[in-house]
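Heads up, one of the protein chains got dropped from this complex, but the rest are sitting where they should.
Up next is chain A:
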Amino acid sequence: MELKIRNLRKEYGNFPALNGVNLDIRSGELIALLGPSGSGKTTLLRAIAGLEMPDGGQIFFGERDASRQSVQQRHVGFVFQHYALFKHMKVLDNIAFGMRYGQGRRKSEAQIRQKVLELLDLVQLNGLEGRYPSQLSGGQRQRVALARALAIEPQVLLLDEPFGALDAQVRKGLRRWLRQIHDETGHTTVFVTHDQEEAMELSDRVAVLHKGGLQQVGTPDEIYDNPATPFVYAFIGDSTSLPVDLRNGEAVFEGRALRISRVDSPDGPGRLHIRPQDVTLTAPSDGVVHGKIIGLRRSGGYRRADISVGVKHDRVEALLPPEQEVSVGDEVGLDFRRYAAFAEDREPPKLGLARKAA
């Protein structure tokens, strides 16, 4: 089932949760809605499900305009962040709920039981049909919630922060497992997350949302390697930025010009965004930009260097191999392997590395 979202708008009071979102979701793909809290990602997911009625815009399920359909009619599988299992029902009754009371054709109890056991097998919870949700671990509850959503044979599977409430170990296992289930069942799957690692690892495509608007949609590689907006640059992965003047396809930082491939017209003040791993340190006389190391930190297999650059002491972060011999106070030159500049981008992003500096 292919989903088309057209100019979707939703406001809570005066706060725009969705600001005219357009998004095409391909049949059978696993797509992540990624954004910080308040970006509108959950509102978008709930609007697709019909749990939230948008103020404007349309949602198409294939050719069918679902915008005015009720949540029951849309026939979507929805997995809630905190599972929302029916506490007073056993696992079997939880999974059977949609088959018993839903919109589909009535099944006999024997058929229902059969289907429940199949689903429990799919989610690897064989033998737990007689338990109550309170007797299950968080990961098990999440699997029951998924089995319950799959039981109504939905056209679309929607998951709201599916792993948000689980600890890191369980989360990684379930992530791989969800991908497996997706590949086996072939549902069009949309999931919401604020965890970029989860989004990048799990999904075919990622839709990045910010302040109710779509910033970029693309494969994890596209999103990471070619961020379309300053926000995506800052939100996905690490980056620091420098104030520059954009002139004729060049970004000028304190009199030194850097050639830029992607010019985001018009000319004028903007910012240059660089990822720490794209910064190389050279002799002070060589680099395009000069600076002084003001801090060194160990970070996994690398070292991170804070470098103060230019007369205004802008901060650039570099990821260095641990064997590179540098120390705090060294004067260094900087070369940038990859970077992007955006016009009309004055303030450093209030996210990630840039925020830590403030």
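We adopt the following convention: contacts are C-beta pairs under 8 Å (C-beta built on N, C-alpha and C of every residue); 3 or more make two chains touch, one makes a residue touch a chain; residues count from 1.
Simple rule for what comes next: contacts and distances are computed from a predicted model.
Chemist: Write down which listed name, "Phosphatidate cytidylyltransferase", "Ferritin-like domain-containing protein", "Heme exporter protein D" or "Sulfate ABC transporter permease subunit CysW", is the UniProt protein name of the chain that is not shown.
Modeler: The record for the missing subunit names the protein "Sulfate ABC transporter permease subunit CysW".
Chemist: Would you indicate which residue among A:152, A:199 or A:217 is in contact with the undisplayed chain?
Modeler: A:152
Chemist: Which of these, A:1, A:31 or A:76, touches the one chain of the complex that we don't see?
Modeler: A:76
Chemist: Can you tell me which of A:16, A:102, A:138 or A:249 touches the chain that was removed from the display?
Modeler: In the full complex, the listed residue that touches the missing chain is A:102.
Chemist: With the missing chain put back, which residues of chain A would touch it? List them for me.
Modeler: 49-51, 71-72, 75-78, 80-82, 84-88, 97-98, 101-104, 148-149, 151-152
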